[in-house]
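Heads up, one of the protein chains got dropped from this complex, but the rest are sitting where they should.
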Amino acid sequence: MGENLSQPFTDSAMSKDEKIQMEQEKRVQITAFAFMIFITILAFIAVASEAIPYGFAVPFILLLAMVQFFLQMFYFMHLKDKDHGWPNAMMVSGIFLSAPTVISLTILLGEVKF
Amino acid sequence: MADTTVKTSEKSVLWDWLTTVDHKKLAVLYLLAGALFFVKAGIMALFMRIQLMFPENTFVTGQTFNELITMHGTIMLFLAATPLIFAFMNFVVPLQIGARDVAFPFVNALGFWIFFFGGLLLSLSWFFGGGPDAGWTNYVPLSSREYGHLGIDFYVLGLQVSGIGTLVSGINFIVTIVNMRAPGMTMMRLPLFCWTTLVTSILIVFAFTPLAAGLALIMLDRVFGGQFFITELGGNVVLWQHIFWIFGHPEVYILVLPAFGIISEVIPAFSRKRLFGYTAMVFATLVIAFLGFMVWVHHMFTVGVGPIANSVFAIATMAIAVPTGIKIFNWLFTMWGGKITFNTAMLCASSFVPTFVLGGVTGVMLAMAPVDHLYHDTYFVVAHFHYIIIGGIILGLFAGLFYWYPKMFGHHLNEKLGMLTFWLMYIGFHMTFFIQHILGLIGMPRRVYTYLEGQGMATMNMVSTIGTFIMGAAVIVLVINHVYSAYKSEKVTVRNPWGARTLEWSTQTPVPEYNFAQTPQVRSLDPVFYEKVHGDGNMKPAEPLDDIHMPNGSIYPFTIALGLFIMGFGIIMFNMDNPIIPPLAVTIIGGVVVFGSMFLHSIKEDHGYNIPVERVKEELDKEVG
Amino acid sequence: MSTRKGIMRFFPFALLTLLLAGCGEEGLTALDPMGPQAQWLFDNMMLSLYVMALVIIVVFTLFFIAVIKFRKKPGDEEIPEQVEGSKTLELTWTVIPILLLVILAVPTVTGTFMLADTTPSGPEGSGDSGEEELDEDEIEEDGVTIEVTGHQYWWQFDYEEGFTAGQEVYIPAEEKVEFELHAEDVIHSFWVPALGGKVDNVPGITNNLWLEADEPGVYQGKCAELCGPSHALMDFKLIALDRDDYDAWVEEMSQDPEEFEPAEDDETMANQGREVFEQEGCIGCHAIGGQGSEQGPTLTNFGDRETLAGYLDPTDENLDEWIRYPQEVKQDNNMPGFPDMEDEDMEALIEYLQGLSVQD
Partner (left out) sequence: MADSVDISKGLPPNPEKATLEGQNKFLGFWVFLGGETIMFATFFGTYLGLRGGTADGPTSADVFSLPLVFIMTMILLTSSLTSVLAMFAMKKNNFKALMGWMWVTVLLGAAFLGLEIFEFYEYSVHYGLGYTTSAFASSFYTLVGLHGAHVLFGLGWITTLLVRYRKSGITLTNAPKFYVASLYWHFIDVVWVFIFTVVYLMGVGV
């Protein structure tokens, strides 16, 4: 069985349906990319423009970052696909445990007591 | 492309062990390395206890004592307990899930060698002006560039290197358990030891990464002048404590969960009953792991993070008692109504239960944040964790050792000597540590190299030290047992000498390199037991007898680890007074070895080799004959 | 009936006290609490101990029954019933521990906030005498707050009145006293076991702690955080005085520097000692009456010290040894030795130092 592991293929075994599906998927990916670029620009504008107060801009750009994060994860990295159960579990745990880590390192340093 | 011929050429034994990727051989390596480090750290404990035997004793100085406690704690946790646990995980997990090897045999070897060279790097500190001396917690600023000496660099880089080894091994176990299970082995048929291995590995992935980050910060502080912990320049010393304990608390569960797993295998085997409340046990494991990440501030109650934070983390800590309690009672009720055989393995496993509770309940006492202001950094805490670690982890490891030894080495350990070890250990341990609870309460802080006369601490410390000698005797008897049994014990040739219940007992003893001639078909929890009752006593094969495909050995794990070792040493050399060789050169050489080996490994496509079916048949026949 | 109940209630208590009788030194052990905070900690420790005793008894009982009753009889090869589990039982041992934990959680939370409120109380007498009501501010003004700074292996105590004390901290008894904790070099931890819990002295941040002593007396304190080779020797004393004595002490300590210099009489040994003190450079690290540097502990009231360097008897011999070879007495401390000092000078120096007293 090892023989064919290093063998290139002459053609693809994809069925027609699969090919169409893939083209669709590709379009979705490109749309997602366009949207990501858009919200990135939005984030930069929110901070760069004088009109928006800092106190409002911060939660807004954090939200945008979260959106972009999920887009990247779910679309570019395919977490939305099936058979990604374990990767999902690992990432969800990772993010879930990151939250207390970041929060405590940020505010629980003893300078202010909570 | 693949090399289909059988490797029959006789390699030298040494080369064989250096290049092996066989999980069973790596298990033996882990066992050996872990045992050596355990004895080393145990002897340090002995020295510490001798120093504390009398008030104002001068056996060692304060400096040496600090080096001893630091190395004792660090070695015990990272280089003794962890590899001993890994030894069993390596040996047992692939067998229990019916796999031929782990998912990444190469990475498995890599993990061992990196861990081993990391340990070596840490131990080298003795030859360069003394060990690290800031406690295993390595708090800054005592360990920062201003107050810590060269030993700290060995701590930081030694742990950094060995941590990488542990991390890659953890990833490997996760993938193995998720992807390599035999047909029919669903997650809810997974033996509990595999479950705890899986959860422990997940904890490793999430806990050792922050540790790596934290150690990197200290290294940057000490070698490159980073200002993370220098308060005058905007740094903060509490930062390190958070990072350390974000790692440190999960670390203690990393150690204890596999012990739980071992207990969950041994108790059913010798009670001849299935594990009581299997599902609850699995979920309790998951809940413990999850909560284990939410409680780290309980080590920092006195640091001054504030009352709300303290309360929240205190309550979260207490909550861990609930899932742990579920486990305790499930074990008790597994024995209840069973037919218990008491041999050494079962003796250790069953007495684990009450002893662990003794340590656990003091943990809950510590979790009461305001009262912890009393206990914190006293011998009460020392007593708490040694109760859990020795009454829990060490007893668990002993149980695992006596239980799996016949499978690993093809002969039993001597039972009489085993019993002697157990009783000596048990008595010595209670003598050493029970009294330390009281010592803590009458005002003995931990990490003190001496105490004064007339404070009422002398007698109790003496008792404690005598207990340590008894424990030392137990360890010596255990070593004698190994040697004795190797010569005097009868060979085990049956597959299932204990009448145990899980898959590892369904293959030949000693286990062939491919583990299973045919991958078994699993039909139930405790498959071996199931087939005995509902089938003909043999596992049904899931595939016809055929050629078996196995991975090739490789020297690269060893060289990559060696390169990391050199790199780490090079970085340490930056802080040496008069390095003979330029540190940068050493670091770069190390880097070249690491990346060169990785490169060479990656460009060579190695598809392993095939064991022809004739040889498999031959070995099966040999067993019958 | 009631007496029996009383005995029952006290039985475990009495047993424990009996067990611990002779354990630990008075003024040090936390098992003999000498102040309200220590008492609270002790009581709650006992509470948790009872809960734990319950847990332990249950587990041990089940365990021993199981291992005694369910041993395999020789020759009995029958397979026992394979029980899968039991919903009721499992629910039981989930719920009961939760209830037990709630019992512990309540004092945990209240106690945390109780410890965090460190406002000093001020002398209690002042409430009843004369004026009807003292407003908050005034109480606070009366209350004592002391700044504590941990150094590698010694303690510095700065009082609001502007003077400094070393190694021994004086407080008024029967008052809640606030301590503001700092650290100069590495982390230390301020702990007086007989009076209460410890709180860390962390460089760069300020922590607060309150303590109260029920009675005047000398209480031993310890550093509870590893801070280097001589961490074990970083002991100190907390001395509680009656309010009047305390006020008098404060008065003495806040005198002008000249008051601490020996009388203008050239003949006295003490005067000679003072000269040695200045010539040898001691004053470059030690202040007396506020005069001099604060790199080392202030020696203003050295003659009153219970200990030398935190743990030795302050005898002349020990003092001699300390000044000549401090590193041998306390590894890694920050005082240089003076091994070559003339015996004569040493004698004078010791005489001078031992005479530094603010108490009659």
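Observations, loosely collected:
Note that the chains are named A, B and C in the order they appear, and that numbering of residues resets to 1 at the start of each chain.
Operating definition for what follows: a contact is a pair of C-beta atoms (placed from the backbone, for glycine too) under 8 Å apart; a residue touches a chain by one contact, two chains touch by 3 or more.
Remember, it's a predicted structure, so these values are computed and weren't measured experimentally.
For the chain that does not appear, the touching partners among the shown chains are A, B.
The omitted chain makes contact with just one of the residues B:Ala35, B:Leu157 or B:Ile246: B:Ile246.
Here the missing chain is touched by one residue of B:Tyr139, B:Trp195 or B:Phe208, and it is B:Phe208.
For subunit B, the residues in touch with the chain missing from this view are 103-104, 107, 167, 171-172, 174-175, 178-180, 205-206, 208-210, 212-214, 216-217, 220, 224-228, 230, 232-236, 239, 242-243, 246, 519, 543, 549, 599, 602-603, 605.
The chain not displayed touches subunit A at residues 1, 4-14, 18-19, 22, 25-26, 29-30, 33, 36-37, 40, 43-44, 46-48, 54, 57-58, 61-62, 64-65, 68-69, 72-73, 76-77, 83, 86-87, 90-91, 93-95, 97-99, 101-107, 109.
To be clear about the criterion, only the chains that are shown with their structure count from here on.
Averaged C-alpha coordinates put the centre of subunit B at 38 Å from the centre of subunit C. Residue positions 116, 202, 204-205, 207 of subunit C are each in touch with at least two other chains. Residues of subunit A in contact with at least two other chains: 109-111, 113.
Residue ranges of subunit A in contact with subunit B, taken from their complex: 1-3, 5-6, 86, 90, 93-94, 97, 100-101, 104-105, 108-114. The touching residues of subunit B, counted against subunit C in their complex, run 61-63, 65-66, 133-135, 139, 141-142, 147, 231, 235-238, 271-274, 276-280, 302-304, 306-307, 310-311, 314-315, 318-319, 321-322, 325-326, 328-330, 332-333, 335-342, 350, 353-354, 357-358, 361-362, 364-365, 367-374, 376-378, 438, 441-443, 445, 447-452, 454-457, 460, 533. Taken in their complex, subunit B has these residues touching subunit A: 1-2, 4, 178, 202, 205-206, 210, 236, 238-239, 242-243, 246, 293-294, 297, 303-309, 549, 605, 607-608.
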